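A quick write-up on the structure given underneath.
Only a single protein chain was left out; the remaining protein chains are all shown in position.
Chain naming follows the written order as A, B and C, and within any one chain the residues start at number 1.
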């Protein structure tokens, strides 16, 4: 099989992560070139052994690429995917597709017109535990699912500037959980959110929260609840429970080691992995393998453009619910 | 120490449970007599070796009683406590004090005027795990608590008639969790609820739900979320997590046995206890010991009249939130 | 049902424990009187509300007793059971029946001749987990058992004087495990032991060990291994695994609370129960209920005289194996 030739738009943390994964583990892709407006990125590209251009438009226009990995800041995603589609290039895009629902519409239109593949970087779909959980739900192990519970707590808060620029907790962090919820239980019809700036009260002045409870109603009639927090002292806490007629399916945390100590003060296990790469390292590689298969026509994208749109819609509805103290239907925000 | 002499109003399931516990385990109380309008209860009283009267007013008037245990249907509680207080008798009352907030006001007034002890039967406060959790929170182990999560799922639904008469899921079942939330994190200021009749769709016609997510805002600024369901195939699921600045304190389920089987299909543990007495048997005895100590002036009631009122207020607010699709403040329902 | 009337020989820790259990929980027995040579025991008897005599022979001779509970020092057990049998009294005896196999023979003969019930106080047979494990083995869940593993570690060493007088680790402590091994997998045919005075090296001078590995061969062909230690900082560690053709059945430790803390140093659970009564409290009551049923002819003794003899035989063989550095067959020590 010939490897899919990709260009990476943006050599920040995610761009470099994907480049490294492709070099070491994902043999179905090959990185040809990368673009980044920052001068410092040229050195990173050199270390990775790939051609560097500073202008993403130049990258997208190259003849020797089949696809682009869009790893730039979120406010450029839409424009870049549209340009890639116009150039007949497939696109893998980090979340979110755009911070506004209005900005996503032209993306879906352009990709639809070009017939190119678009996959959104919802890497948790590729986690071994969540993927297993979905398979077992699909196999009917719970009969009808009634309730989804997601615990999603970050070890450390992001810098305050990032949080504000990124669209806040719902659009930046919880969006992964909104997509995971849809991955497991299907479409969401309404959202209700409560939250507070408990970790860092100054965040309230910037109009954001760092702790939130989001309740979802699914099209199936099932309910969902997600608890998010920007800070968990004991590590990256990522758990899922689904309850239904036949019982419960749960995905518990991955451990950083199975070693425990028992002493006169009790039984002690180490904290959870702190870094998202420790928790989801394999999932980042696997999502690219699925993308390669999707480009080859052998698989559906792990999360497509509509998935990207719907997750943003849930985030927008959650933000509005929090502001207005009422349940907000997705229909309100999608039209 | 002389035992506190009690009369039991109502010899249904709870009345008989308390009578048995007092006979076998709670030596600080002594059951003198019991009342019940049902003829069949006379035989139960005889088996328990206690005097039986059919009229509760006659029981409350007796000179040889220090206190009454009010175990009658909920719509009689208020009247009976008021009468007991007027007769100078202390009262232990099963939840709820009344199904309406208006009905609770005269109870608080009468008990206040008489200076008698009133304890509400929120037995979970006496559970070894939840009591430990509260002590450790009070000791500052988490520094500031940010989030409370309660999982509270019954093994089997109650009969439909009971559910309707009892005031529905929030007033009958979740009220225990609302009190537990207050026990752990203090006063609640607003409530938002979502729910559905997922276990038994016919319940929707009766205006109730069997599955619910209730989000709480505490006066402290912390958030809470409770998931309730009338049905859990794997047993009585009762868990609590509190998250805060320093980390998490969690109380997990009690096991029915520590035996597990590993075979070619995996690792298998038995279901959780099915019956509330298996889960909370010790707590039912301990709450009576605290009541005896409160009557003796050696302790505060485990849950007093205001606790009983506040839990009903949260339930009423939750019901209204569910109906109106918006966050409801306790102030709205309490005035 | 009329309660079985018992006299307690010896009001030390175990005698008082049984007296209290009978008063509070075991309604099938009734304590009539107790004997103890110590003057201080008279006050204990008074507190318990039972008749006191200083001479055990006087107790055994009483007409108003159906049975005796032998809770005296081990070197009196045999003589007292023989006397009880001669007086037509059933006997419950704390372990060991005697510290020598020669001393046990007359006991079995006397009880056999009198046709009285003899039950040995191997309380672990009444533990809910071990009893469940045995039932599931009997139900064939593992098909053929191949290997039994017992972990049995005490929280704190006994006083050195006691250890020596008691016959040492194998006869005093491991004897419970030897009986548990027989309870689960049947008769033992040979024993091999290794050990050391690791907790307290001075013990070596007294000819004892405080840490031991004992390997058993069962008549069925299965193997067993027990690890004992006089000291476990994290509490009373009592676990069992049985492996067989179909897999493993394991009984894990009982917890002292289900509460755990997660903080930046990891996940922390409390130590195990420290006191044998916290771990086996229910089992001590249940073994007496079985004894009452055995006296009534409704059940077999939980552990009979032959069980008592065999456990001592394994202990004697273990001691010899340790001294001689070789596998010792039970046949060698039993004849």
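Keep this in mind: a residue touches a chain if its C-beta (ideal position, glycine included) is under 8 Å from a C-beta of that chain, and two chains touch if they have at least 3 such contacts.
A quick note: this is a predicted structure, and the numbers were derived from the prediction, not measured.
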Selected residue (touches chain absent from view) among A:76, A:136 or A:320: A:136
Among C:229, C:262, C:315 or C:330, residue touching the chain not depicted: C:229
Sole contact to the chain not displayed, among A:47, A:202 or A:264: A:264
Contact partner of the left-out chain, one of A:157, A:221 or A:247: A:247
Where the missing chain touches chain A, by residue: 24-25, 128-129, 132-133, 136, 141, 246-254, 257-264
Contact footprint on chain B, counting only the chain that is left out: 233-234, 262-271
Residues belonging to chain C that touch the chain removed from view: 144, 146-147, 149, 153, 192, 194-196, 198-199, 211-213, 215, 217, 221-223, 225, 227, 229, 231-234, 237, 243, 245-248, 325-327
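One rule holds in what follows: only the chains that are shown with their structure count from here on.
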Chain nearest the overall Cα centroid: B
Interchain centroid distance [CA atoms averaged], chain A/chain B, Å: 42
For chain A paired with chain C, centre-to-centre distance based on mean C-alpha positions, whole Å: 59
Multi-partner residues of chain C (each touching 2 or more other chains): 262-264
